[in-house]
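Okay, so here's the structure we're looking at.
Apart from one protein chain that is not included, each protein chain of the complex appears where it belongs.
First chain written, first letter: the chains are A and B, and each begins at residue 1.
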Amino acid sequence: MLLNFFTSYAMRRTGAAAVTMAAASVIIFAFIHLIPGDPTYVLLGDGATPEQAEALSKKMGLDRPIVVQYFTWAVNVLQGDLGKSLFFQAPVLEIIADGAETSLLLAGITMVWVVLIGIPIGMLSATRQGTAVDQTASGLAMLFASVPTFWVGLYLILIFAAWLGWLPSSGYPSIFEEDGLYNLRYLLLPSLALAAPNAALILRLTRASMLDVARQDYVRTARAKGIRPWQVTTRHIFRNALLAVVAAFGFTLAGLISEAVVTETVFSLPGIGRLVVQSILRRDYPVIQGVILIIVMLYLTINLGVDLINRYLDPRVELE
Amino acid sequence: MDLLSSWLVPFLKHRLSLCGLVVLIGVILAALLAPVITPYDPLAMDPIGRLQTPNMAHWFGTDHFGRDTLSRVIYGARLALLIGTGVVGFAMATGVPIGVLSVLFPRVGNVLMRLVDLMMAFPALLLALGLIVILGQGVTNAILAIGVVYLTTTARITYSVALRLKAETFVEAGRSMGANTWWLATRHIIPNLVSPLLVQASFVFAFAQLGAASLDFLGLGAPPDIPSWGNMLAESRRYITRAPWLLFFPGAMIVLTAFSLNLVGDALRDRLDPRFRDELANKGKP
Partner (left out) sequence: MLSVQDLTVSVITGEQPLDITRAVSFDIGPGEILGVVGESGCGKSMTSLAIMGLLPSKQIAVQSGRVLLDGSDITHLTPDQRVDVGLSGVSMIFQEPMTSLNPVMRVGAQIMEALRVHDRENGRDPFARTRELLDLVHIPDAALQMNAYPHELSGGMRQRIMIAIALACNPKILVADEPTTALDVTVQSQILNLIRELRDELSMSVLFITHDLGVVAQLADRVCVMYAGQVVETADVTQLFENPVHPYTHGLFSCLPDPGRRAEPLKPIPGQAPLLIDIPPGCAFAPRCADVTEICRSGTLPWESHSSGHQARCHHPRTGGRGNGQ
């Protein structure tokens, strides 16, 4: 019976995500048309010949109604055709795929830091509310939430790469290259810089929801049963507090994606974030459009996953 | 006077928040008095005195063109305030009406809030970057691009607070009284929005600093000849080993300003009606 409730929720939630993605795709499609200038020349660059423009115009169906143009584009996208990069003269999807390994690994390692730092210290802070430990942790968390990621990154480079020489300061060769997993050391400093503000956020959130849950009536019920205080904390307070944290993960992710763009630039990592910045500077619009599309898709998918996990953990959750 | 003292209470209780307030006032004063208090012209180059370490003549040292870092940091406060004010102004001027109208006219509201949600499907910086691509670079466009990001959160918060106020008003007054829209808006919703939005404004101001600095750092914000903190960081990046102090001062200013604004926002939130505290706990950040 329960599984049915969950399945039904999962289907509705997935449907909602699909609708959002479709709507977002309209905006992303419109993006090219909002850029001042003839869309064919926006996509082909100023050096394009009239013949090339003619060909692309035909492919995009520019002489047809805008709705038809959208569906033409959407069908191409669904077939994996995101257009061709002006700068690389290669399919956009291939170029994005080249950056995917770096960006996904960076995000993954960062999330590990965020969870390993944010949640335990947040818990500690809450259980020692008002003590020096709590005040230090909360103060630092607030400070780090106000520190630009790239500033942390630059100082990490200065200290660990330039002065101490322990770690590389920039670039990232794939783990499939020589040295294999050892190449992950290139991502250590970037992931720490990126983790700093996000771990701070999760720390504050964990602390706040632990304190909130600790005041709830059902915690008093648990105490009344005569179970150990640590069991009250783990089984009742922590489990419920974690729900709020899990629910907020999707939202942390949005911040993380934004900051990853900057972090990849600071550390010159060959990821999707740096790709989008460079493409903007190069006016490589097809790549910009493609990256936005892929990131939004990824973001919505992960958010969907987070919501499903949340619903699985918390039976009360319903769609708005 | 009573109103003023009621707002000051949370600051007097928490010394750290008071420090935040003082720092903010300092930054504002520095920005306003920049031409008077700066020891040098922030744009004046000095080819002989390049990359000086902090000394008596140049407290914060000089950059790779021999420009005085202290003077540039002080002028940077001007841009920081301009961006912050602009973003908060834009977000409030657009987000608040959207939120309030959506509550008053649920039919339109459904559509408007769906659009707002849709914009939230784009991670903040990506949305801002997309807008920069369309609008072009520059200070005004940076303000607009970041402003749109916070339009969404401001509209969301306004919407949820106003929705709550509307429900409460109806419960109190009873639907039968025929509570009319104008009366509802001017008497009950708008006055009660002031405090939560003031809190939201201080957070938006803080995040605008970080957002603008990121854009500048990427070379997509203020033009490079303008002394903004983000630009200063971007330029000094190349001299990171030779002149690490160049990184320190502008970065520290960003942190100090954003941190102070967060402290002030937290203090204001603590004096807020507990009904609205939850709404502002997380949603202030996109």
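Please note the rule applied: a residue touches a chain if its C-beta (ideal position, glycine included) is under 8 Å from a C-beta of that chain, and two chains touch if they have at least 3 such contacts.
On a predicted model such as this, the values are computed, not experimentally measured, just so you know.
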item: Displayed chains contacting the withheld chain; value: A
item: Full-complex contact with the absent chain, from A:L93, A:L124 or A:L243; value: A:L243
item: Residue in contact with the excluded chain [from A:D46, A:D63 or A:D217]; value: A:D217
item: Omitted-chain contact residue, chosen from A:A100, A:I227 or A:L281; value: A:I227
item: Of A:R12, A:R128 or A:R235, the residue in touch with the unshown chain; value: A:R235
item: Touch residues of chain A, complete complex, unshown partner; value: 2, 216-218, 220-229, 235-236, 239-240, 243, 313-316
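Note that in this section only the chains that are shown with their structure count from here on.
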item: In the complex with chain A, residue positions of chain B that touch it; value: 16, 117-118, 121-126, 129-130, 132-134, 206, 210, 213-214, 217-220, 233, 237, 240-241, 244, 247, 251, 254-255, 258-259, 261-263, 266, 281-282, 285-286
item: Contact footprint of chain B on chain A as seen in their complex; value: 20-21, 23-24, 27, 31, 34-36, 139, 142-143, 145-151, 154-155, 157-158, 162, 201, 205, 208, 248, 251, 253-255, 257-259, 261-262, 265-266, 276-277, 280-281, 285, 288, 292, 295-296, 299-300
